[in-house]
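One protein chain omitted, others in place.
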Amino acid sequence: MKAFLSNILLAFTWVAVTGLFEPINFIIGFALAYVILWMIQRSTAPSNYFSKVYQVLSFSLFFGRELVKANLRVAHDIVTPYHHMRPGVVDIPLDVQTDEEITLLANLITLTPGTLSLDVSTDRKVLYIHAMYIDHVEEFRRSIKEGLERRVMEVLR
Amino acid sequence: MQEVLYSIFMVTGAVFMCIAGLGILRMPDLFMRLSAATKASTLGVGFLLLAVAVKYPVIEIISRSLAIIVFVVLTAPIAAHMIGRAAYLSGIPLWKDSIVDRLCDRYDRCNLLLLGGENSPTSPERQDPE
Amino acid sequence: MKLLLLFPILVPFLTAIASLLAWEHRHAQRFLNVAGASALLAAAVCLFSSVWENGIHAIQLGNWPAPFGITLVADLFSASMVVLAGLVGLAVSVYSLAGMDPGRENFGYYPLLHVLLMGVCGAFLTGDIFNLYVWFEVMLIASFVLLGLGGERAQLEGTIKYVTLNLISSALFLAAIGILYGVAGTLNMADLAMHCDIIIKSGLMTAIAMLFLVAFGIKAAIFPLFFWLPASYHTPPAPVSAIFAGLLTKVGVYALIRVFTLLFVHHVQYTHSLIVILAGLTMITGVLGAAAQMQFRRILSFHIISQIGYMILGLGLFTPLALAGSIFYIAHHIIVKTNLFLVSGVVHRLRGSYELKALGGLYISHPFLAFLFLVPALSLAGIPPLSGFWGKFILAKAGLQIKEYFIVTVALFVGLLTLFSMIKIWSEVFWKESPPADHDPGEISRPISRGSLFAFLSPIAFLASLTLLIGLAPEPVISFASRAAEQLLNPEEYIRTVLGGPI
Amino acid sequence: MEVALSFVIGGLYAAGFYLVMRRNIVKLIIGLALLGHAANLLIFTMGRLTRGHPPVLHTWDTRLMPPFADPIPEALILTAIVIGFGVQAFATALIRRFYETVGSDDLDEMQSTDSLD
Amino acid sequence: MTSLILSTATRYLLPLLLLLSVHLLLRGHNEPGGGFVGGLVASAAFALYTLNAGIEKAKNIIRLDSKILISVGLIIAAGSGSFSLFFGKPFMTGMWLKENLPVIGKVGTPFLFDLGVYFVVIGVTLTIIFSLAEE
Amino acid sequence: MLLAVLSGFILALAEPGLFRMTGRKTGWLLSVFPVTLMLYFAQFTTSIASGEKLAFEYPWVSNLGVHLNFYLDGLSLLFVFLICGIGTLVFFYSGAYLTHHPELSRFYSFLLLFMASMLGLVLADNGIALFIFWELTSISSYLLIGFDHKREEARSAALQALLVTGTGGLALLAGLLLLGEAGGSLEISTLASLGDSIRLHPLYTPILLLVLAGAFTKSAQVPFHFWLPNAMEAPTPVSTYLHAATMVKAGIYLLARFTPILGGTELWMHLVLPVGGFTMLTGAYLALMHTDLKRILAYTTVSALGILTLLLGLGSTAAIQAALVLLLAHALYKGALFLVAGILDHETGTREAERLGGLLQSMPITALAAGLAALSSAGFPPFLGFVGKELMYQATLSTSQAYLLTGAAVLASASFVTAAGIVGFKPFFGKRTPFLREPHEAPFALWVGPLLLAVLGALFGLKPDLISERLIAPALSAIDAQAIFTEVVLWHGFDPKLLLSVGVFLAGITLYFGWSGIRRTLIPLDSSARWGPNQWYYASLKVLEGICRIQTRFLQSGHLHLYLLIVIMSTIVLVGSRLPEQDVLAGFWRWMDLRPYEAMLAGSILMAALMVVRSKSRLTAVVALGVVGYGVALVFLLFSAPDLAMTQFSIETLSVVLLVLVIFRLPRFKAYSTKMERTRDAAAALVSGGLFTALILAATAIEREARLVPYFAENALELARGRNVVNVILVDFRGFDTLGEITVLSVAAVGVYALLKLKAGKTGEEKSGKFLRKPP
Partner (left out) sequence: MNMQGLTLIIVVSLLSLAFVFAFIRMVCGPSLPDRVVALDLMSTVAIGIIGIYAIATGEPVFLDVAIILALVAFLGTIAFSYYLIRISHRENAEER
């Protein structure tokens, strides 16, 4: 996070120094700063900021694929005359702990069609979600935990 | 090329939007309408604005389109979560063919504290397929 | 000279801001209040004398030439209205020092009072029809809050009726402005006056005029649009009803006079005759309503309506003398009606009630107050040689000159009934023996300190002496009213001054 | 669209007027809000309607090139909207306070300030 | 009673929205935006925070008494209008700096006026929301 | 001259201060004032008698033609002497009569006010100035009648007098204004020279009617006479001064004054004569129906006023001369009699004729005064009353309806004789009746007045030349410039008039002895007490009150929805009345340019609005309202108003949030109104909606030039340095609007805060608290 902030700050400095207040100039500055930081961090202290970038990218791809897939499934259900849903509310025990992690996970679950985060228990150990396609409760829990939750932990830790 | 791409994006987005609309109309209970609507529409908006970005590949428009996409993606799930939670709390019933409700009666309704699963191992379930 | 036009708006504005900043310092607010009101009066008097000597003033705000920016313009009519607003403002400000409870003082009474004055002065001075709407709204929102401040049940009931009907009026006003812009393409009133004749052939212009008539008619409380007034004016503390009674409806009348002398003068046969009919109905309804009441301020409230009838009568008759009569009447009424409400407040403070049945005996215990009541009360009833007589006299004379015998008869008859109501108050509140007290004695036994007494009585005495003075020496006021009426009926100077470009 | 809008505005006025004439205090407030919308749309229509040409200068222009929408009604409506919001907020607070004090949402229960006795 | 998910999201959304509001304010003279919309967006951000965290916390993060905010806004607006009086120009005549400022661009009294509007709108909206939301 | 008139007013204002210094003696001190005035006016006597007319001009309100112009001729002078002379005595008398009254000071003030007004009235040359003084006499009369204000009867009588004379006053004002229009001047002296043209003016009839209405109400002519006996609630000095000697004669003065302008026509005669005659008889009859001394005197006053009116109605020189003499005689004897009645009341505690008797021993001087005045009143020779009556008979006998008029006069005179006996003799002779307190002779201050008046009555009767040339002749010539004055003499020799007088005495004395019996027989038959104008007065007050209540109940019903309905209906009627003249559908063809998605949007807005209307749930209505708001924002967006759309979206959301914040505390919707009410309201709403649609269609069909727009398009960037023209308008071109607008917002915020924080009942001591922080 710190690295990101310094990156932005540097980008601003670049813009100020060049005196060219245009978005494109800022992006140039940002890229420059990124490179600079990458070089600095190599030499000074280890940081996962740069490896994170790759993780985020790959996570985004995964999520995008899931998103489209799930959307199509729901869409099929919507446009065809018969309902194939087996909906219900399921509790997912959580391994993620921080606020950010829980929130990200919950939002991603919500963003995926067919599932909807309803609530988190007060002790933050259980996430309750509404799902449209539950063939088997345990299996469903596992798919969430091993799919999204694992990847969220990967990205944020 | 650009023409084709943005047309595809546009139509895709519009189709998803339409599906979202159909979903909210056709789904049998609130939670499924919510599921269907929020996501499809988020995706739809995403495609539509991508189309805008592709159509006018100048930085101002691209940045604005992306900002809108990011913003929608950030907020839509939270809104859906909040309204779903509120609906559940205010007793909107699940569809009659729902197979499981693990949240039912987990609320300490006096204080609106939600109990975790482990704390109430004997929680009743509406129907359990297992 | 530029500043003179601006001060009546800026001074109360700055006073309000300063009071807002001094939110937790009641005494600072009290001081600011009186200082601000005095400054406003001084500014208004300067403006008036300058207009009197140098003719109509106009400034182009933002240095944009008219009609593109907003023009402030003061002719004799509006300048005199500003002076009256200053007078009433100062009187009520001083009176409030004693007549307002600390609770309301702590919750923004003084800033609201000055915003109200700002709105009123803004409405008088603006030369732009939409800007007029804005100042109306400033005035209205301040009056909404002042009316509801304190939140007693009666206040809330009154406020809801007041708010609703006035908002309807605002919606109609806005629509009227919109349509006017839609057909004339401009907002500056002088510019509108130049371009309204493009479309005079159509019934649309009359329809727009009628829309304005309804919108301003609600604010002015004419028949049959007055319901909000008797429902609400008797509910807030006395200083609030006093300033309402003095100023608010008059802004509506001002606006009516302004647009029906400047803009809608193409179908006088229809529009102004209609105004005469409405004036008659307004007078009668108001005075009959008052006669049915048995509460001090309710009687006064209904009489406002009745007097509004006189004010628009002059407009409807539409001769120089009649219009002068209207202007004279407005000036007279502002002073007198404010004063009567102030007196009612003192009575309430002394006896803890506004109900005539529960009051009495003040003639013996407070002869000076009784005298101070009698002056405005008889003036309101048009007893010579007090100010009200001259107003009625001019209007009657103007009406007879153009052979409107019926309406003059109505006006004179209404004067008699006004006398009846005033005498009823006099008889019940002052002459009658005080009935045995059945209300909270704590309220009554609270003695009035010397300072409070001064704050209570000095504005009343001041306004009463003005009433007497105007009555005994009406000539200057009449000649100013005639000149103001001349200006209104011959708007060329107004238009030239406004559109003449930046000064 | 001017014709269609004139009917929309008429409909909004009708709905607003109908609602303010209800005895329920909430309906009153909602009716006032509808009237506000109606008035704003009316002014908007009076500026005549222009599709897709906001009165904003392009970076390459030094003056507004026609066609463009009339900016004046827009500015007026903006003012009116904001004023309407303030007034509406006050009215909302007022009905809350009214209900707390009077204990009813029926406007016909507020007769005391008009009663003759 | 509040949702963990919402409160976490709000922590990130609040600064974002405030930045957006300032952005709208700054460029309002040249593109859609301006003091009103800017102020409203800022208010919306605080409203979101209030819904999530409650009035007390919201009052804490804003720190400034909203009455002061209103007064300051009014003073800025009145002051920007009166500025031209010192140069013998009518009230509210636009006075501009010759040099452009970075990011903001051209600076003149109309911009200051818009700034006053911005503050007033925030102060007003917050006052209203807090008053109405309180029990 | 101005000082002479105004000094009374000034003195009235200064009197409380004087009273503080001199206390109870103020009355005697004040009586110096009218004496001074009298002396001042006496200096003009000679020149007036020589036919001069003195005009004094004081410009006042020149732009209305209202001036304080005074005009002194014989008529004014006669009245001035009455006013000052009797005024002196009344002040003198009051000091003793009201010695211990706590409000004596105010009494003097009011009396001075009255005196000054009366002086002004008779001296004013300007019609409006006359009216002003006229009204002032009404007001001071009101204050004096209600002097004993703790009593309901006094207040009600005062109000009655004020309303009756006030109504007449208004008529007079209208008449004077019309006269001003007809004659082109408000100066009576000028108008008098235009008499012929005015009598031919088309407005003559209304003018005459209005002026007469003023005169008749003031002078208590039937059917307006009832206020005068009721006004006897006033302290006796007041009755003496106002209701016998001066104020009631203002109407007579008016008739006399306007005779040269309006008099001498058929109409005049046909109006004035019968009213006077009828009043004369009514007063005479009613005087005998009462036992209260003051009431008897009041009714004989009514009768006397009737006689004066009748004589002025006749308008012949003889009649006018008779009227003038009778006027003076009446003032003298009636003043004295009232003062005597006051003394009796003061000393015995009663004014009931039937309970008074045998007081001669204890009150000899009073009895003397009473006797002399009564004889004059009865028309015995050699008193002035006799002289007047003789002149009256002479006037009536020379008319074409001599029998009728003379007969009526005789009847009235007989009643006068009886009344004189009841008031002037009965209390002092006969059996001594028991009283609550032992009566003594009144103090000097009380008896000197009546005695002086009575003696003057005798003196002028014996030596009419004292007044004949100096007072009566100039007064006559003031009324009728052509009149040939015949010397007033006591003795005309043996002629029919004397015979009439003798007959009158006999009838009167007979009546006196049969009085009680007759009264008791007649009273049950007399329906005038039940159906007389006094009852009409009260009935009309009741009717008025009823009308007021019905009207107020109907209009100010307390139902907000009815108020709104009326307002909406008025809008429809007023705005819609002239709209059909416009070709509303001229631009209707433009519906063609509608695009499908726009139609959808328009339809959505309408549907949502309908949903708002029909919704049975609060929150649903709010959601639908949100849809309407968003729809409107989309309209803004589609038609090139991005700023508006942004603002509308934000504000709509905030409004909805605020509404929800409040609404969820309120109860669910209930159906309050009936189906019929809903149908009615819906009809009104739909018509008004249609009206607006029509207005918009009509307005948009007009080709107009948007004159302001090019300027903004040209200069937004150049001069105002902004590309967003809307924003430039908001902060620069029309920044002043925005200043007002943020003020509105600020006030709304303060309002919401104060409304919710400041609770009733805690208003007194609660500290303000802060906007945001918790109170410490």
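Note that the chains are named A, B, C, D, E and F in the order they appear, and that numbering of residues resets to 1 at the start of each chain.
We adopt the following convention: a contact is a pair of C-beta atoms (placed from the backbone, for glycine too) under 8 Å apart; a residue touches a chain by one contact, two chains touch by 3 or more.
This one's a predicted model, so the numbers in the text were calculated from it and none came from an experiment.
Taking every chain of the complex into account, the absent chain touches B, D, E, F.
From the options F:P202, F:G493, F:P524 or F:P596, the residue with contact to the unseen chain in the full assembly is F:P596.
Only one residue in the set F:F9, F:F114 or F:Y630 touches the chain that does not appear here, and it is F:Y630. Taking the whole complex into account, subunit D touches the unshown chain at residues 51-54, 56.
Taking the complete complex into account, residues 3, 6-7, 10-11, 13-15, 17-18, 20-22, 24-25, 30, 33-34, 37-38, 41-42, 44-45, 48-49, 51-52, 55-56, 60-61, 64-65, 67-68, 71-72, 75-76, 78-79, 82-87, 89-92, 109-110, 112 of subunit B touch the chain not shown. Subunit F residues in contact with the hidden partner, per the touch definition given at the top, are 596-597, 600, 604, 607-608, 611, 617, 619-620, 623-624, 626-627, 630, 633-634, 637-638, 642, 645-646, 649-650, 652-654, 656-657, 660-661, 664.
Throughout what follows, only the chains that are shown with their structure count from here on.
Shared contact partners of subunit C and subunit D are E, F.
Seen from the C-alpha centroid of subunit C, the farthest chain centroid is that of A.
Relative to subunit B, the chain whose mean Cα position lies farthest away is F. One finds 48 Å separating the Cα centroids of subunit D and subunit F.
Once the centre of each chain is set as its mean CA position, subunit A and subunit C turn out to be 65 Å apart.
Of all residues in subunit B, those touching 2 or more other chains are 78, 81, 85, listed in ascending order. Subunit E has residues 3, 5, 9, 30-32, 36, 67-68, 70, 74, 78, 91-92, 94, 121, 124, 128, 131-132 in contact with two or more other chains. Chain pairs that touch one another: A-B, A-E, B-E, C-D, C-E, C-F, D-E, D-F, E-F. Contact residues of subunit D toward subunit F in the complex are 1-30, 33-34, 37-38, 40-42, 44-59, 61-64, 66, 68-72, 74-79, 81-83, 85-90, 92-97, 99, 101, 105-108, 110-111, 113-116.
Taken together, the subunit A residues at the contact with subunit E in this complex read 16, 19, 21, 99-100, 102-103, 106-107, 117, 119-120, 124. Of all residues in subunit C, those touching subunit F in their complex are 13, 16, 20, 23-24, 26, 61-62, 64, 67-70, 101-104, 106-108, 111-112, 115, 118-119, 122, 130-131, 134-135, 137-138, 141-142, 144-145, 148-153, 160-161, 164-165, 168, 172, 175, 179, 182-187, 191, 195, 198-199, 202-204, 206-207, 210-211, 213-214, 218, 224-225, 227-228, 230-231, 270, 274, 285, 288-289, 291-293, 363-364, 367, 378, 383-385, 389-390, 393-394, 396-397, 400-401, 405, 408-409, 412-413, 415-416, 419-420, 423, 427, 431-433, 474-475, 478-479, 482.
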